[in-house]
Every structure is written in C-alpha cells, then in structure tokens.
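Dropping a structure here in structure tokens format, bear with me for questions.
All protein chains of the complex are present and in place, except for one that has been dropped.
Coming up: chain A.
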Amino acid sequence: MAARRNNPSGIVPIIQNIVSTVDLDCALDLNHIALHSRNSEFFPKRFSAVIMRIKDPKTTALIFASGKMVCTGAKNETQSKLAARKFARIIQKLGFPAKFRDFRIQNIVASCDVQFTIRLEKFACTSHGAFSTYEPELFPGLIYRMKQPKLVLLIFVSGKVVITGAKKRDDFYTAFDNIYSVLAEFKK
C-alpha cells in the first residue's frame, strides 16, 4: 500500500469500513442460494437480495439475482477483495458459473481524532461556510463537503472526524491533511 503520509501532527485516519462491488457475470437463483447455505438470509418481500455473512474476514455481502454483488464490512482493501472472492467461491460451490469481474471499491469510511475540541460555529461562519452545513438541532456534527477530493467529512466538537466517500486511500489522506491545517485555527 502507499506509504504513510507525513502529516505534521502524526495523526493518520483509520479505515473503518470498505464497500465494494463485483460482477459474478451469471444469473443466480436466490432461492436456491438461500436454501443451500447456512449463513444467508433472504426475505424477498423486504429486499430482493440474499444477505450472506462470513466470519473471516468479518464481512456481509448482498447478492442480487442479476449476478451483481456488494461486499461491506472489510477494514482493508485486500481484505475486501479476499472476502469478495470467498463469497464468489461459495456461489461457485453452489453450482453457479460465477466469475470475478470488475471488482471495484466504491466507498471507504475512515475516522480519526485531532485531539482538541473544535469551535464548529466559528468554522461554519468563515469562508469555509460555503462547504459546511452545521445544524445543531438536526445533527451534532458539522458536515463538510470537500470539493477536491470530492468527499464528505463529519466534524464533531470533541475533535473526532469521520471521512467518507473516498474511493482510494490517498484521497482521504489528502482530505485529512487539508482539513487538519484548517481545524487547528478553530481550536477551542
């Protein structure tokens, strides 16, 4: 993986969740899959996909009848791919000609702590106000929609920051670098 970014503070955001999709490239019989595997649930009235979980890596997959699959819960890009491959293997073992096409990471969620309390109202009033949404009545965190790279940060008074919407690890490293320099001005 890419080398750790040298942020002056030494804080590195930690990945909490990765959502990825892959195309198994064959039509699937969801009823058959649900009946012949122990770790899956399928309620067609509620949601038209099989929800399958595996223990290692601890992930959940939504498997659709068209053959497309969404894999969530991994903490690592390699783990996400490994988990998706495991799910595809299960589908293969059930008798479907599953392939592994177009594995793509769609979203990475990361969190970190800047170690100081932040004045959110001041932050929302400044020139960054165009990108921020701070409604204490609706949500206690400030929602910062960064344009470059295009992702969303949730900034809380305690100093915790959640970064979501990244497709690559570097994106959120850059985003955190950008936001850290700005946040330091609004230390309480």
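Details
Convention: a residue touches a chain if its C-beta (ideal position, glycine included) is under 8 Å from a C-beta of that chain, and two chains touch if they have at least 3 such contacts; residues count from 1.
In this text, contacts and distances are computed from a predicted model.
Selecting from "Cytochrome c oxidase subunit 2", "TFIIB-type domain-containing protein", "Glycine cleavage system H protein" or "BOP1 N-terminal domain-containing protein", the unshown chain of this assembly corresponds to "TFIIB-type domain-containing protein" (UniProt protein name). Here the missing chain is touched by one residue of A:9, A:78, A:117 or A:181, and it is A:117. Checked against the full complex, the candidates A:134, A:173 or A:186 give a single residue touching the omitted chain, namely A:134.
Counting the whole complex, the residues of chain A in touch with the unshown chain are 117, 120-121, 124-125, 130, 133-138, 140, 157-158, 188.
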